[in-house]
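Every protein chain but one is kept in place in this view of the complex.
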Amino acid sequence: MSAHFDGWPNILEAQQFTRKWMELEFFPLALEMKKLVLRGILEILRGKVMGTLFYESSTRTRFSFETAMLKQGGNVVSTENAREFSSTVKGETIEDTIRTLCQYYLDVIVIRHYEDGAAARAAAVSSVPIVNAGDGKGQHPTQALLDVLTIMIELGHIDDIKIAMVGDLINGRTVRSLSYLLAKFSGVKIYFVAPECAQMRPDIKDYLVKHAVEFEELTDLRDVAGQVDVIYQTRSQKERGTSFDRNDRSIGFFDINKTILNLMKQDAIIMHPLPRVDEISTEVDADPRAAYFRQAGNGLYTRMALLKMILAPNF
Amino acid sequence: MSAHFDGWPNILEAQQFTRKWMELEFFPLALEMKKLVLRGILEILRGKVMGTLFYESSTRTRFSFETAMLKQGGNVVSTENAREFSSTVKGETIEDTIRTLCQYYLDVIVIRHYEDGAAARAAAVSSVPIVNAGDGKGQHPTQALLDVLTIMIELGHIDDIKIAMVGDLINGRTVRSLSYLLAKFSGVKIYFVAPECAQMRPDIKDYLVKHAVEFEELTDLRDVAGQVDVIYQTRSQKERGTSFDRNDRSIGFFDINKTILNLMKQDAIIMHPLPRVDEISTEVDADPRAAYFRQAGNGLYTRMALLKMILAPNF
Partner (left out) sequence: MSAHFDGWPNILEAQQFTRKWMELEFFPLALEMKKLVLRGILEILRGKVMGTLFYESSTRTRFSFETAMLKQGGNVVSTENAREFSSTVKGETIEDTIRTLCQYYLDVIVIRHYEDGAAARAAAVSSVPIVNAGDGKGQHPTQALLDVLTIMIELGHIDDIKIAMVGDLINGRTVRSLSYLLAKFSGVKIYFVAPECAQMRPDIKDYLVKHAVEFEELTDLRDVAGQVDVIYQTRSQKERGTSFDRNDRSIGFFDINKTILNLMKQDAIIMHPLPRVDEISTEVDADPRAAYFRQAGNGLYTRMALLKMILAPNF
């Protein structure tokens, strides 16, 4: 008996996932995948073919999805550069591209796109499940899932956590999707730490108000580093128009370094969706609270679990 | 007992295919593939590796070939950008590239190239079968096969059809290859509908005359839309130098819209090799006579059948 969410099996935005689905279906299966992958060969998805259609390159996310497929015995057709080389250049709409790929008996299509809402447009015409692997400044729902899975694995609970989201919040996709997901849990307190010019957009803040999630906006990470259970650091999204200088102390303090480590609680964790540039200094990497590479690993289990649920629900 | 054609198992140009081979081998196997792919796992090509060598990008065609391989249990090494990134930049000839790939025990090589005749040059030095997936303004023989398969599936026969080929005929590869194939059947009548500056090239017209295929050239689709069984629409090949303006009514009428739908016979079909830009308006998509997405699906069965015939003839 499944507790699936609205829109299933399309995975388009973090709002879709219900708390019940996460707790009864997703967390247990992702944890099982973590065990299974160690044992080696899975044949769950033998004969299934995933299409990865990346209009915007992301080797990390693409490898994560593709490995999740291959490690379960499935296979992949892949393009890492759909924008420049596909029929898009010739003027084809994403709707036509999807209608065509559906004819090829692909079992699932994973899309990364540079425009907000592209995945939803794809799903509207698709006869096979669509997974949004990031669309413009919109969403990146599987990143949000791996983020909550990480909090669950590292801290043992999501209810009642205090989390600081730090950096280029106005352009960051991951902090948006994560905010939606955290609103499904209770007692969560969010600190948005960003310069005033890059604070979280109003739509998310409205959503949090509506769902009675406490949040606070500030400009200096040092003010909350000692209180939070999670620091979720983000990169300056220069490709999406970041204009502030992270090193300009007059607009705030957003870096994670030894200073922050010294302020942090002993059982707190540092997360980051990666790639990391210099917003977390490498001196932090060896600290056991640095969870960002383990977090990346949870991305594999997350995508393995999702693909298994979508493609072999009764296996 | 095989009715294979000259040059087998290389697939280089539509002229190769005999009517006997299409009727006794290709159509039956392609239809069988259509059934088999629904049942899921095929293991026919287990252990076989296809190389896809695309010097000119075509996500659609590449995905179609690769899915055809994977759905039969085979595997793929792939480059979607051979022109820019391979040793071509360093000055290697295609002959040397092919001689090298032959040493890697690839079981079949699928080539898409920007120069006419590249596939034939490759086949001349290759010890493994070469499949032409489009070369310059030359040919695209597997597209021609999926086109006649579509006509066979949709109309039940190819003999005696009336077909309008519409648009940028001077640059279109698909209409050239399809003309060669239709000449294998009897009673076919072709209407070439294009502005005078983009009419079908003389070599094809000479071929049709020689094979006693009736054809006519005109500039207004409305004049024949009511008489034909198939309208084969094509895209303006801007990347190959199309210079006419499709919307300039003084040179003719080449669009498919409600006007054309209203003129067409009830059992006629509309085909298009895709991608479609605006030469078929989206209002046409919902009409049952719009066969272009089903046509794309036939590409999968076509390539599955060809790969099976080439790689596992006695399975």
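Quick notes
Per-chain residue numbering starts at 1, and chain names A and B are given in the order in which the chains are listed.
Please note the rule applied: a residue touches a chain if its C-beta (ideal position, glycine included) is under 8 Å from a C-beta of that chain, and two chains touch if they have at least 3 such contacts.
Keep in mind the model is a prediction, meaning the values are calculated, not measured.
The residue touching the chain not shown here, chosen from B:R99, B:K162 or B:R289, is B:R99.
Of the listed residues A:G91, A:G117, A:G136 or A:G297, the one in contact with the hidden chain in the full complex is A:G297.
Touch with the hidden chain on the side of chain B covers residues 46-47, 49, 51, 53, 75-82, 84-87, 89-92, 96-97, 99-106. One chain of the complex is left out; on chain A, the residues touching it are 37-38, 40-42, 57-60, 62-64, 66-67, 70-71, 73, 75-76, 78, 80-81, 235, 238-239, 274-278, 293-294, 296-297, 299-300.
As a convention for this text, only the chains that are shown with their structure count from here on.
One inter-chain figure worth recording: chain A and chain B are separated by 40 Å, centre to centre, where each centre is the mean of the chain's CA atoms.
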